[in-house]
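One protein chain omitted, others in place.
This part shows chain A:
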Amino acid sequence: MRLRSPNVDAAPGRSPRQAIPFLLPALVVLAALVLYPLVFSLIRSFFDASGDEFVGVDNYVDTFTDSRTLTAFRNNVIWVVVAPAAVTGIGLVLAVLTERIRWATAFRLVLFMPMAISLFASGIIFRLVYEQSPDQGVVNAVVVGVHDVFSPASKYPNARPRDGYAATDAGYAGIRPAKAGDTITLPLIGYPPQDLPPQALPASPPAAGTEELRGVIWLDVSVGGKAGTVDPTERGMPGIAVEAVRDGQVVARTTTGDDGRFTFPDLGTADVTVRLPEDNFTLPFRGLTWLGASLITPVIISSWIWIMTGFAITFIAAGLSAIPRDALEAARVDGATEWQVFQRVTVPLLSPVLLVVFVTLVINVLKIFELVFVIAPGSVQSEANVLALQMWQVSFGTGGDQGAGSALAVILFLLVAPAMLFNIRRFRRERS
């Protein structure tokens, strides 16, 4: 274009020397702090930790055999495969959808907002979102809420019989058989007395009934009383399910009253086993360990998607507005459905823009550092590790090996080098 033609001719006497004062400050800084360091890192990567001894490619060999670094490589691969494609896809769909609403600008503003804040702050935001405790992390609060709707929490988590009962898959089963006319006293322990429901009444063993199997289940607080006997201050445990089992079959079910008593009428004469079903005592569901070793990388990727989607939407929307409306309308007039228009017209016309967005996101992903640094708790950081973080840790964190750190920096540079060429080629094409 214009630039290529020499524009000094217009004013005779201009000399290239006049460019020097304009270029000098930037060139000095770039040469000293970007280009020289690049060369230095390359050379440094062939020396040992102290920098005194030439070790050839040892640092690179170590890098590709070190388990921490290999985990970082694996995670970078996962990131590159999953994250940019996900964001480009979500961005494309949302950008097309926003064309159909009036508040598109407001929508894009909301989704773009995460781009303005630091990755550090975004990291803290998502650390809080995914915090393990359902009393702090909103995701687990929702997960627990939904879970408890379908399988309600047990009344007495962790409570258990003092003795005389064996833990089985179905619950606590009495060791000795019982039959109609017996009276069972069943002390439970392992549950805080202050957590008993307010309607719980003082417990007392029922009188024996001839036709019935009767019993009482109470919280046996050993402090200030005798273990295994009902003391005056001790209260019954309301609402515990009790089963009578004969030959492996449940023949009767009942639930304890407010005073902890239960009764099985009409059991017949044969022996039964009294059993307390498991779900009286299961621990409450506390959600998933999002920030644990197995889920940490997907969790961090989700936070990155939150940050980058707005960028993808805005970029793609700019591309969309450049698509000739006639092409879309022509397809619609021909009877194409919206989906066909999207698939056959919009996406092919947008593909150059989508490629730029995708490449940009890949570069961004390769350099990912802060999110992993902030969201992954210290104990799982090795599991969530990525190259940029590993480079920092090896060189400045706990490692202190600048030879290996330089090797990692060079590897990182080589990974983004194709993107460099992509940019240069695009730049040249746009100018010619």
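As a convention for this text, a contact is a pair of C-beta atoms (placed from the backbone, for glycine too) under 8 Å apart; a residue touches a chain by one contact, two chains touch by 3 or more; residues count from 1.
In this section, contacts and distances are computed from a predicted model.
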Record-based protein name (UniProt) of the chain missing from this complex, from "4Fe-4S dicluster domain-containing protein", "Monovalent cation/H+ antiporter subunit E", "Sugar ABC transporter permease" or "ATP synthase epsilon chain": "Sugar ABC transporter permease"
Contacting the left-out chain in the complete assembly, out of A:Arg74, A:Arg344 or A:Lys367: A:Lys367
Candidates A:Arg162, A:Arg286 or A:Arg332 - the one touching the absent chain: A:Arg332
Hidden partner interface residues of chain A, rising order: 1-3, 6-8, 10-11, 14, 16, 18-19, 21-23, 25-27, 29-30, 32-34, 36-38, 40-41, 44, 94, 97-98, 100-101, 107, 109-121, 124-129, 131-138, 141, 306, 310-311, 314-315, 318, 324-326, 329, 332-333, 335, 338, 360, 363-364, 366-367, 369-370, 373-374, 377-378, 388, 391-392, 395-396, 402, 405-406, 408-410, 412-413, 416, 419-420, 423-424, 427-428
